[in-house]
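One chain of protein is taken out of this complex; the other chains stay put.
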Amino acid sequence: MGTDLYTEPLVSRYTSKHMQALFSPDNKFRTWKKCWIALAESQRELGLTEIITEEALLDMKANDTEIDYDTAAAKEKELRHDVMAHVYAYGGQAPKAAGIIHLGATSQYVVCNTDLSIQRDALASIKRDLIKAISGLAQTVERLKGVPVLGATHFQVAQPTTMGKRFTLAIQDLLMDLDALEWVEKQIHARGAKGTTGTQATFLKLFKGDKEKVLKLDEMVSQKLGFERSFAVTGQTYPRKLDTKIVEVLAGIGASAHWVGTNIRLLSGLKELDEPFEKKQVGSSAMAYKRNPMRSERMCSLARKLMNLPANFHATHANQWLERTLDDSAIRRMDIPQAFLLTDAVLGLLINVGGGLIANTAAINNRMKVELPFLATEEILMASVEKGASRQVAHEVVRDHSVEVARLVKDEGRPNDLLDRLAADDRIPLDAAELQSIAGDPVRFIGLSVAQVDAFLCDIVNPRLAQYGDVLTETQEERVQV
Amino acid sequence: MGTDLYTEPLVSRYTSKHMQALFSPDNKFRTWKKCWIALAESQRELGLTEIITEEALLDMKANDTEIDYDTAAAKEKELRHDVMAHVYAYGGQAPKAAGIIHLGATSQYVVCNTDLSIQRDALASIKRDLIKAISGLAQTVERLKGVPVLGATHFQVAQPTTMGKRFTLAIQDLLMDLDALEWVEKQIHARGAKGTTGTQATFLKLFKGDKEKVLKLDEMVSQKLGFERSFAVTGQTYPRKLDTKIVEVLAGIGASAHWVGTNIRLLSGLKELDEPFEKKQVGSSAMAYKRNPMRSERMCSLARKLMNLPANFHATHANQWLERTLDDSAIRRMDIPQAFLLTDAVLGLLINVGGGLIANTAAINNRMKVELPFLATEEILMASVEKGASRQVAHEVVRDHSVEVARLVKDEGRPNDLLDRLAADDRIPLDAAELQSIAGDPVRFIGLSVAQVDAFLCDIVNPRLAQYGDVLTETQEERVQV
Amino acid sequence: MGTDLYTEPLVSRYTSKHMQALFSPDNKFRTWKKCWIALAESQRELGLTEIITEEALLDMKANDTEIDYDTAAAKEKELRHDVMAHVYAYGGQAPKAAGIIHLGATSQYVVCNTDLSIQRDALASIKRDLIKAISGLAQTVERLKGVPVLGATHFQVAQPTTMGKRFTLAIQDLLMDLDALEWVEKQIHARGAKGTTGTQATFLKLFKGDKEKVLKLDEMVSQKLGFERSFAVTGQTYPRKLDTKIVEVLAGIGASAHWVGTNIRLLSGLKELDEPFEKKQVGSSAMAYKRNPMRSERMCSLARKLMNLPANFHATHANQWLERTLDDSAIRRMDIPQAFLLTDAVLGLLINVGGGLIANTAAINNRMKVELPFLATEEILMASVEKGASRQVAHEVVRDHSVEVARLVKDEGRPNDLLDRLAADDRIPLDAAELQSIAGDPVRFIGLSVAQVDAFLCDIVNPRLAQYGDVLTETQEERVQV
Partner (left out) sequence: MGTDLYTEPLVSRYTSKHMQALFSPDNKFRTWKKCWIALAESQRELGLTEIITEEALLDMKANDTEIDYDTAAAKEKELRHDVMAHVYAYGGQAPKAAGIIHLGATSQYVVCNTDLSIQRDALASIKRDLIKAISGLAQTVERLKGVPVLGATHFQVAQPTTMGKRFTLAIQDLLMDLDALEWVEKQIHARGAKGTTGTQATFLKLFKGDKEKVLKLDEMVSQKLGFERSFAVTGQTYPRKLDTKIVEVLAGIGASAHWVGTNIRLLSGLKELDEPFEKKQVGSSAMAYKRNPMRSERMCSLARKLMNLPANFHATHANQWLERTLDDSAIRRMDIPQAFLLTDAVLGLLINVGGGLIANTAAINNRMKVELPFLATEEILMASVEKGASRQVAHEVVRDHSVEVARLVKDEGRPNDLLDRLAADDRIPLDAAELQSIAGDPVRFIGLSVAQVDAFLCDIVNPRLAQYGDVLTETQEERVQV
């Protein structure tokens, strides 16, 4: 790649070759050829045997891979029409078919059906990565389900939960994304063979008014291109709303990943959690212990762009004039690949990070020790009453000590000695050991966290993953990610 | 309403009382009461009969409608906590339940379950309006399916279609919205009874460690509130991703409506189509003939705001920290009602406009007459060749006349006399009548438009509407719409 | 306010009465009257003394405050035209002017000029609050400039800075907002008297072709309404780009405030910083020590909505068709007040919070103690070499101990005893006191932080605030902020 002109970092840095290839010129123009073959084949099967000869068809099929870019480029310069230039170039490669390629079709026959094919395939790739990301997080959640941690609301101490439980929320989000993805897959149909403004007029002429054949043609090309059916009606293009619906799914994955990345970064700042150590990662000699959550930061960064893309698609859809205006062209040409490439990059990171999160129990327990006595006051109160203390007196005693200790901890940086003070206070009928057994055991405070994780994995996550068993055994392509 | 302070125009101008009531304080606080009753009832059914007495429950149920706003307001001033203030106020109304309302619950028990209930109900209302909008457009499409019109790509003349066929695209969009809406309805679950950080810890204490009862409680309250189940796992709140998914459906409706509005406005500018005449509409005496498409403009205006809302929800979801941060509060408080109210307004307009679109055949035909001869040149050429003309000669003749006539039409504003010229040219073996029969009949150019509409309505639209037969007989609430 | 219908929370909860009043019906219709008076007065001054009599003018001026809402509403129902309805109602109040109100004008004469007047006044109010917010933060920054804190990159420990220095960044952002605000103020001109499509045709007729008078009229009404001049050219409305430019300034303030709020929330989670204690704030008895940064959360929440508004304005501007389309109407009616109200709310919070931030030195020092020895290794190394140690040996010794201590701190939760280990290691020629003097004094690590704050306040902030001395002595209206 040259160094004198701008290079898009999505390509040079963040994404899989697999996804880049899906949006490559090669894949686009090969799919155009698939569209032309499907058309010619269907036309022949529907009786146009004299026009579409067998040898023409064979010639087309024999030349379905190589793209003659030079000829196409030269012709495009002359015609200023990329589809006709490629029809011409293909005709050069398959001379027996030269006159019948693209017969009766309009540019959008190849453009739309190709866009739809590529997005369908790209979505399948995203789905595989999504499954892997869910599976990785499920392993993490299983591994960390029994690690009690301080909960946090307002980013302030709240009732404990477990580290594994916490990240079930991410899985639940990603499962909703998966459901949405499966829903949108069902919305993707071919454009089929609909003609310039969607009326099938040219094909009706081609088949001399035989309506049934025209309808059949539409169905046949769609199925040859791997779609169950075509859109019932179209203008010059397939409905732009579909683009929005697809990119909304991708943006949703972005938001889910951003949530994960943000929370890893917060917990990493609290020293409670780390990204997995990267094989190639070189710690700086000066601060070898420092573990910057850079992949999570990058994941958030890419996701932020991804989450804001759907608005563009709404605007394009909502502003299409009549059978079509070409203000959809340049923006879709940029934004559809961008949306898929961003999602590819985000999921690559999520798979990498989510499956190997490391809980730092020492840091977790240190913070817990400071806070648990405060969180335990309600239980201490109840235990005191059970052992005969007056509720009112016990309440006051506990509160007064709490407030004082909290002040000392906060204002003077003292350690939390609330349990010692309560043990030493005669009005509280509990000794140090009893107090410690209440306030020293975080497991008493995590409610059903572990059981929730078990049930969630067993009842919801695993059955879902089992549907995609083959995906989980694939090896994962590494992104450059510099 | 006072005139000295700002009034939100969504309320004062554009939306149905029905939707406004769904997001009213009354509905919110009554649903809070429903949540509290469901909780107490379930707790009693699960064995806490001594704490939750029958008379306490009866007292709660007997006071489930009226909200004591004054007491709540006074208490809130003191506590600065709206949920506890309303617990207190409810206790005042149902004194026998005073100590047991909200037992073991956290604020988000009522807040989340109420948010979810209201959104579920609001979505049901939107669905009804969406069905009506589709039905109205379907009637228009049926009515106008046989009206040939010039097609338009680049907002320039293109192959003819029919006015009805054109608007099937809108229906297809709205059906995708309907599918999405039905999908998202299935994603809505209760938050149930999950406790402060989602661990169910307080309920586990309340039921003295009986895990099964805690799980059952979660299920029971959810079902009493009309949900099939609760979310499997939650932090302090239900997953914010759900909000995004809901508002994406609403935004999608906005985009579909914006497409309709924009195209009505364009066609109205071309004089080919009008919004239905509004009963109360008063034409200005000076320009009585002028028919400004103001409802379509308003529809676009409201839809534009609606389409940009999902980004807010993504940002809120993606930036939630750990079990929850309250940076979700104010924005959701504004944006959730706004999204539903905007959709309500947009659909009110779409129902009003879409069902009664008026095609102006005179204007349509006038434009057609100017353009059809140009569009017919291909057919004229073929007919000439069939009648013995040399293809090459005919092609040149037709092209030369076309270019000349096009120039005269464009540069000098002359009428299109291409057919006359061709009739007069000996090299073209067609007389005026023959030429007229080719180029004068728009129906020859509309391909399968009519058949497409028939099949689309019969196979796709009507079966879908039939599922919602009851909705179509409802009367529609009028919005103020000044 | 009724409780059975939706109430916009911006009004009921978050904003100043002052800003609400600016966007009230009263202010709008009174400004309409100002426009009509300015028009009549100018017309009279330009010679239309027979049409615009002095007593008509006096009658108008005598009735410039009270709005006859009932008459206007009744007339609007009939005419469906709000401006003409208010012309009629005003004529009822000032019968001597009945025929000459709005003479030669189009609706947008009052609508645009009023929109511009209100936005100008609202912007002035925002500017005052912005000055106060900067001033408050400047006091905080001065107060905390000498409090060393750990710096943070990646939300991980980084080179120390001071708490005051850190928040100078917020002030610098807000000063850029202030500059932008002052720039945009200069872009606001009147629409003046331009006629239906901006050609001044009706006024040209009114003045019987006297071009100079028409131009003068435009200038006179503009100046009477408090503008220096009118836009040089307009369509039916003033340029919609201005709206975007204004709301971009507001959104910028939102982003600056969001930065502040986010960082307060992070530092509050690290216990290093607190929002100021609110007078009315009632701590919960159970967790009296907890200080949730709720105002910062709310500030972020409101700001998030605000930051996403400009896209709407771009879309409205970019999609205006020819002299004007009314798809600008409903969305501007909602979004302009929303943008100002959101900014009002955000700044109310920023003033409240930013001026009184509380640094918790105990927590700050505790974290510092753990990290400073690591951050000091470079200096320890240099001091060792100066005292004769071999650089290579010292480097290895320091690194080995650092890595081991970091491991113990992280993995086992041990305190940081790096200095003890180094003091005990013979290869390092520094004793405990010497090591402590290096690594125990945070001030050694904060570079020019204090000097930077001093210079920044003295050279940049204070001179800027001095320009607005009067603002700083105003008392601040409290928002409801529940």
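Letters are used for the chains, namely A, B and C, taken in the order the chains are written, and counting of residues starts over at 1 for each.
Everything that follows uses one rule, which is that contacts are C-beta pairs under 8 Å (C-beta built on N, C-alpha and C of every residue); 3 or more make two chains touch, one makes a residue touch a chain.
Computed from a predicted model, the values in this text were never measured in an experiment.
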>> Of the residues A:H102, A:K132, A:H154 or A:R265, I need the one that contacts the missing chain.
In response: A:R265
> Among the options C:E323, C:E386 or C:D431, which residue touches the chain absent from this view?
Replying inline: C:E323
>> Among C:Q139, C:N263, C:N366 or C:Q436, exactly one should touch the missing chain; which is it?
In response: C:N263
> Which one touches the absent chain: C:M294, C:A315 or C:V405?
Replying inline: C:A315
> List the chain A residues touching the unshown chain?
Replying inline: 1-11, 13-14, 17, 19-21, 23-26, 67, 69, 76, 78-80, 82, 261, 265, 280-282, 292, 294, 297-298, 300-302, 304-305, 308, 311-312, 315-316, 321, 325-331, 333-335, 337, 341, 482
> If you put the missing chain back, which residues of chain B would it touch?
Replying inline: 152-157, 265-266, 268-271, 285-294, 297, 311, 315, 319, 360, 362-363, 365-366, 374, 377-378, 399, 402-403, 406-407, 409-414
>> Tell me which stretches of chain C touch the chain missing from the display.
In response: 151-155, 158-161, 165-166, 168-169, 172-173, 176-177, 179-180, 183, 187, 195-204, 211, 214-215, 231-236, 239, 241-242, 244-245, 248, 251-252, 254-256, 258-259, 262-263, 266-267, 300, 303-304, 307-308, 310-311, 314-315, 317-326, 445-449, 451-453, 455-456, 459-460
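As a convention for this text, only the chains that are shown with their structure count from here on.
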> For the homomeric pair chain A and chain C, should the interface be classed as same or different, according to whether the shared residue numbers exceed half of all numbers used?
Replying inline: same
>> Roughly how far is chain B from chain C, centre to centre by C-alpha average, rounded to an integer in Å?
In response: 33
>> From the mean C-alpha coordinate of chain A to that of chain C, what's the distance rounded to whole Å?
In response: 34
> Residues of chain C touching 2+ other chains?
Replying inline: 265, 292, 294, 297, 311, 315
